[in-house]
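Note that one protein chain is taken out, while the other chains of the complex remain in position.
Here is chain A:
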Amino acid sequence: MKIVAVCGMGIGTSVLLKMNAEKVLAKLGIDADVEAADMGVARGAAQTAEIVLTSEELAEELGDVPAEVIIIKNFFDLEEITEKLTAAVE
C-alpha cells in the first residue's frame, strides 16, 4: 500500500506525520510505504497512492485526488491516526 503524508514544504509537518503514521502502521501490522511530500509533489504522488494523510487546510488546497484523503487534526495523537487509518484500510 502506498501512503503520502502531505505538507506545504515537505520538510516539517509531513516528515513528523510520516514518522507517526509508520509507528501506527507497524503496530497494526500493515505493510505500507509512506512518503513525505510537499504540495507540488503530492499532487502527482496522490494519483498513484491509496491514502493521503494531511491537515484540514491542506486537504482543501490539494483538491480532488483519486486517493482517499484522511485529515489528521493532531499529528501527535497516535490514537487519532490509528483510528482513521484503520477505518480507511478496512
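We take it that a contact is a pair of C-beta atoms (placed from the backbone, for glycine too) under 8 Å apart; a residue touches a chain by one contact, two chains touch by 3 or more; residues count from 1.
Methods note: contacts and distances are computed from a predicted model.
Undergrad: Which one, "Permease", "Ascorbate-specific PTS system EIIA component", "Nodulation protein E" or "succinate dehydrogenase", is the UniProt name for the chain you do not see?
TA: UniProt lists the chain that is not shown as "Ascorbate-specific PTS system EIIA component".
Undergrad: Specify the residue from the set A:15, A:30 or A:88 that touches the hidden chain.
TA: The single option touching the absent chain is A:15.
Undergrad: Quickly run down the residues of chain A that touch the omitted chain.
TA: 7-13, 15-16, 19-20, 36, 38-39, 54-58, 60-61, 73-78
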